[in-house]
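Comments concern the structure below.
One protein chain omitted, others in place.
Labels run A and B following the written order; every chain starts at residue 1.
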Amino acid sequence: MAELLEHPKLLKGDSGEWEIVIGLEVHAQVISNAKLFSGAPVAFGAEPNTQVSLVDAAFPGMLPVLNEHCVEQAVLTGLGINGTVNKYSRFDRKNYFYADLPQGYQISQFEHPIVTGGYIDIEPEGEVPKRIGVTRLHVEQDAGKSIHDQHPTQSYIDLNRSGTALMEIVSEPDMRSGEQATAYLSKLRQVLRYLGTCDGNMDQGSMRCDINVSVRHPGDELGTRCEVKNVNSIRFVRQAIEYEARRQIRLIENGGEVVQETRLYDPNKGETRSMRSKEDAHDYRYFPDPDLLPLRLEDEFIERIRAGMPELPDAKRARFVKDYGIADYDAWVMTADQATADFFETVVKGRDAKLATNWITGDYFAYLNREGFDVTNAPIGAEKLGGLVDLISDNTISGRIAKDVFEAMIESGKDAAAIVEEKGLVQITDTGAIEAIIDEVMAKNADKVADYRGGKDKLFGFFVGQVMKATQGKANPALVNQLLKPKLDG
Amino acid sequence: MSGLTDLTIAGARAGLDSGDFSARELAQAHIDAMAQHKALNAFITETPERALADADASDARRAKGESAGPMDGVPIAMKDLFCTEGVRSTAGSHILEPFVPPYESTVSGKLKAGGSVMLGKANLDEFAMGSANITSYFGPVTNPWVAGGGDNRQRVPGGSSGGSAAAVAARIAIAATGTDTGGSIRQPASFCGIVGLKPTYGRCSRWGIVAFASSLDQAGPMTRTVEDAATMLQVMAGHDPKDSTSAPYDTPNFAEKLRAGVKGLKIGVPKEYRVDGMPAEIDRIWHQGADWLRAQGADVVEISLPHTKYALPTYYIIAPAEASSNLARYDGVRYGLRVPGKDLKEMYENTRAEGFGAEVKRRIMIGTYVLSAGYYDAYYLKAQKVRSLILRDFTQAFEQVDAILTPTAPSAAFALGEKQDDPVQMYLNDVFTVPASMAGLPAISVPGGLSDEGLPLGLHLIGKPFDEVTLVQVAQALEEAAGFSARPAGY
Partner (left out) sequence: MALDQATVARIANLARIKVTDDELQAWATDLSAIITFVEHLDEVNVDGVEPMTGVGDFPLPLRADKVSDGGYAEVVTSNAPEGALGFYTVPKVVE
C-alpha cells in the first residue's frame, strides 16, 4: 500500500508551486413532508406548479409559518456535525430578483444561524486523515426552477421546489485538494443520510454544492476566490476544482487578476464559465424578516433531539472493530450506510464476526452487484445469510460447499439448511468414515503412496483432493488433513 | 329611506332584529348612496350584486332565527388592500390592476362569515403609502367635507384609508375596514370626522392583506361611533395561525367597559407632542379633550415621551425598508401587470416603472438605499435601535398612566393639491400617529370638534398593548363629551 501523503500535491506553474484553497457550501434539502414555511408537499418530479401553495408563489398578503420538523432536522444535523446549536436564531430576507424567486427575496438566516461551528473528519484518497471545520449551518428556502431549453425565446418557471427547506452547510476554507473536497462531500452526505435529514441525492438536486476556489503560493495570503456552482455530482467535484484552479493560475501567471464572481460548471465540457445572470446580485440587503419572530430553542427541545440521535458512522465503525474484532477497513465498508451497518449487525449477531464479514464482503456483495439489489431489497436477506454462516460455523458444511449452497439459495430462494438437507450436503466429520475413505484412496493409488514416501511431499495435496472428490467435497477438510498425514507417513 | 344610511351598526342591528327593514333594503339604500356619490371616488370596485346577495343571505338567516353575529346584514366598505376571493383587489396600484385573488384575507373572511354586506372595495393610497389618498392609481378620493365660509376647495380625506373614511363619512357605508401602518386609519378618520381604531399589532391577522410594512401593518375598523368600532373590531380580531405575528391571546369583549366612565383613570398628555408651529386650533381641541376627561373624573397628567420627534424619521427608514422587500414580488411573472422587455431584467424594470406610482417608487428606492451595503448600519440598524427607545418611552409612560391623549393630526383636512410637491411636508401629517405605530400600541381617533374652517378634528388616544378595552372606554367618554354631531353638508 502506498504511503499516505501528509500534504496534497501542489500544482506546478511557471511561477512556482501553487496551493489550492477550497471551501464548500452545501445545500442539503431537508427531509420533510411539507415545505419550510407552507403546507405544500415537496415531492420530486411532479407536474409543474402542483406542489405550490399561495405562500410559495408569493401571492399578495401571504405569510410564512415555520415547519417545526425542519427545525428539528436542522438541530439534529447540527449535532451530527459536532456544531453548536444556537438557542437564539433568526430569519432574514436575502433580497434579489430572479424569475424563480417569487417573493423577490429568499428567507434565510444571515446574522444568527441556527448552528455555528462544527467539523467533519475526512479520509481523502491517498492522503492522511484530516479534520475540516464547519463554519455554520443555516436553514433557508429553496427557489423554484427555471427551464431554459423548452422554448426559443422563453424560460419556463416551475415553483414546485419553491419554499422547500434547505440546510446550507458552509465549511471553512480548510481543503487543499480535490480529493479532500470529494472526501468532505462524501462524508457529509453519509452523515446526513445516517441522520435521516437529507437523502443526499445529488442527481435529483436534493444535495447541491457550490465550491469556493482560490489559489496561492504556499504561505501567502488567501487569493481571490470564485464560486463554482452547479456541481451536481461528487465525481465532478475534483474535475471542477482542478479546472478552476488551473484557470486561475494561468490567469495570474499571464498578468491577469482573479475577479470574485460566480461561475457555472459545465459537466459536458468539464470547464467553468462566468455566470452572467448573477452579475449584479452582490448587494442582497439582508434584514430580519418582519413576518417572523426570532426562533428561540429551549434546552429541553435540543436535548430531546440529542437523545434521539442515531449512532454515526465514525462511532459505529470504531464499535464494529472493538466489539466484533473485524478489520478497520471492513468496518469502514460495513458502515458505508445505515442499511449496510444494520444488515451487518443482524448477520453477525451471535455468529463468528470474521466469517460473517468475509461472506458479506465476498460472495454476498458480489451477488448484490450481479443481481442489482441492495441490502434492503435483496431476496436473500440478513437472516438467510446468517443461516448459511451458521451451517459453516457448526461444521455442518464446509466453506467450499457453502458456496454451492449459496448459489442454490439464490436460485431457489430456500434457506441454506433446507438445501443442505435436500441435497445431502452435510459435512462428513466422522473420523472413522473419513479414515475408511483415506484407506480406499491409498489402496487405489499405491504407486503414488510410494512416491510420497520416497520424498515427493507435494503429493499430499493430491491425496486431499482425492478424498474430497470421493466424498463430493463433503469431508471436513481439516479432519482430512489431520487424518491423512499419519496414514501417509505410515 | 334616507334614514337607513344614517344608522350605526348598533342601530342597524336593532332595526333588522325588530323587522323595521330588511338587510336587502338596508343594502339597497347604501348601494344607492354609493351610486349617488360616485364623484367622491371612494371605491375602486363597486360590488352591488355581491352586496345584495350578502344581504339576502342575511335576511334568510334572520328568517330562520339565526344570526352570524353583531354585524349580520351591516353594509360595509372593504379597503382594497384586503384580498377578497373572486373580487379584484388592486391595492390602489396599476401593477395589481387586473388581480383577482383566489383567496380571502382572514379579516375580510371574518367579516364575511359574520354576515356583513360588502358594498365594494374602497379606494386608498397606492399600497397604503400616503396621507391624502392622492397616490391611488385609480384617482384621488374627495373628502365629503368642505370648509365653511365659501371655501369650496375639495379636501383630501386623508390616507391611506381615504376611500374607507370618505364612504363612512358620506353615509355610503355604515362602517369600513382600514389598515394602519403609520396612521392610515386614524388620520383619515380625523380628516373625515369619524372614528378610526388601530388595534395592537398582532390583534388582527395580516394574512391576505397586501403588505406594506410588515412590522407595522395592522387592520382596524372605521365607524361613526366608538361603540361601533368596538363591535366591528370584535368581528375582525382573533389569533390566526397563518400569521406568525398574530398574537396567541384571547380576544376580550372590547365593549366590556364601554360605559364605565373614566373616573379614577390616569390619562397622560405627552409634552413632546406640543410641537413647534402647532396650529392654535389643534392645541385648543387637545386641551378641550383633556378638560373633558378631567371633568369626568380622570386624572390628567403631563408625561414625557422623549423620543417622540425621532419617531417619524425612524418610520421613514423602517417602513420603506420593509416595503422595498415586500413589494419585490410585483415582478410581472405570476400575477398583475407585465410590461414586456427585451430580457427578464428589462421586463422587471419596465413592469415596475410603469406599474408603480411615484410615491411607491420613492419609498422602494429609499428602502433599498437604507438596506444597501454600506448604509445598513447607519440607517436601518440605527432606526431599529431608536425604535427600541420609542417603545421604552411608552413602556415607562404606561407604568404611570392608563392611556395617552394627543391630537390625531397636526391639521384639519387640507385642500387637494396642497403639500403635494414636498414629500417630507406630506409625511409630517403622521407626526402624532406614527409613534404608537412604532411601538405596536392600540390607538383610536375620535371626532373632537370642528376647526375654525368648519372641518373635523380628531382626538387621539393611545392605549397599553392589548388593552383596547380601556382605550374604547376612554374614547367613549371623549365621544360623549364632544357630542360631535356635525356632518358633511349634502350627505
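Here is the rule we use: a residue touches a chain if its C-beta (ideal position, glycine included) is under 8 Å from a C-beta of that chain, and two chains touch if they have at least 3 such contacts.
Since we're looking at a predicted model, the values are computed, not measured.
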Which residue from B:349, B:452, B:467 or B:480 sits in contact with the chain not drawn here?
-> B:349
Can you work out which residue in A:154, A:201, A:260 or A:393 touches the chain that's missing from view?
-> A:154
Using the touch definition up top, pick the residue from B:65, B:149 or B:248 that touches the left-out chain.
-> B:248
Per the whole complex, from A:28, A:70 or A:114 the residue touching the absent chain is A:70
Sort through B:254, B:335 or B:432 and give me the one touching the missing partner chain.
-> B:335
Contact set of chain A toward the excluded chain (per top definition) = 32-34, 38-41, 47-57, 59, 65-71, 90, 97, 99, 146-148, 150-159, 264, 275-277, 280, 283, 285, 288, 290, 292-296
So which bits of chain B touch the chain we can't see?
-> 98-100, 102, 201-202, 215, 241, 244-245, 247-248, 307, 309-310, 313-314, 316-317, 324, 328, 331-338, 340-350, 352-353, 356, 361-362, 364-366, 368-370, 372, 379, 381-389, 391, 422-424, 427, 439-440
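By definition in this document, only the chains that are shown with their structure count from here on.
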Just curious, how far off is chain B from chain A if you go by their C-alpha centres, in Å?
-> 58
Can you check the complex and tell me which residues of chain B touch chain A?
-> 83, 89, 91, 96, 99, 101-103, 105, 206-211, 213-215, 241-245, 321-322, 324-325, 327-329, 331, 333-335, 344-345, 348, 368, 371-373, 376, 380
Chain A - residues contacting chain B, complex | 54, 57-66, 93, 95, 97, 99, 102-105, 155, 157, 282-283, 285-287, 289-293
